[in-house]
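A single protein chain has been omitted; all remaining protein chains appear in their positions.
Then we have chain A:
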Amino acid sequence: MRTTSADLHTLTGAYAVNALTDTERAAFETHLLRCESCATEVAELTATATRLGLAVEFAPPPQLRARVLAAAAETRQLSPHTPRLPRARGWGRAGGLLAAACLVAVAFVTVQRTGSDDDRLAQLSSQYGRFSDLLSTPDARLVTATGAGGATGTAVVSPSRDELLFLSRDLPALPGDRVYQLWLIDAHGPRGAGVLASPTAPHVTDGVSGAQKAALTVEPAGGSQDPTSDPVVVIALT
């Protein structure tokens, strides 16, 4: 059943040389959080690719040195925080935070697949051509929810593909050091499902079987291992 996941294990090389498309890169990064063997292989192959990079050394024009150093002197560094580690899922302390936060007032609009669903899926399929495979899967289901702040999240879930496409509307813009991160929540708590490339970017993740909810939170750039803020929107998947 996990054919998409089996394929994902072979993407370590393409990921290490940065040859994946944006959608696949996001899906693979989600996979890396759960698959330690891929995470280890990616670390090794990335270090290997680095050797290729070091082999084409070329000195930059000398005048750039002063420019870069001056710019650095005027640039504030990011605050340190525990970086996101590609490791097996952890249900940390913040699991409780998100679980509790899920009870915060958000409007759930759960939609069964209906005639109008089909229209909407067809419309999305023309709008998001590169996801048309997923959107035209017969078991694709569409669920939409609006958060307290007015932002709308839509999840298109296909159990047979074990994939979820997340689309949003009216998400507030974020400062440069913050990102939107998607979470899948099951009986054990939330697990990271990738960071949105931008507030308007569609986002695909896999490994959705068993997930009861999808939630979106604001996190420091790079994403967090566990949610650190209240969700902007929560979508009930079941």
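Please note the rule applied: a residue touches a chain if its C-beta (ideal position, glycine included) is under 8 Å from a C-beta of that chain, and two chains touch if they have at least 3 such contacts; residues count from 1.
In the analysis below, contacts and distances are computed from a predicted model.
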item: Listed names "Iron chelate uptake ABC transporter family permease subunit", "Dehydrogenase", "RNA polymerase sigma-70 factor, ECF subfamily" or "Spermidine/putrescine import ATP-binding protein PotA", with the criterion being the UniProt name of the chain not displayed; value: "RNA polymerase sigma-70 factor, ECF subfamily"
item: Interface with the unshown chain - residue positions in chain A; value: 10-14, 16-21, 40, 43-61, 64-65, 67-69, 71-73, 75-81, 83, 85, 222
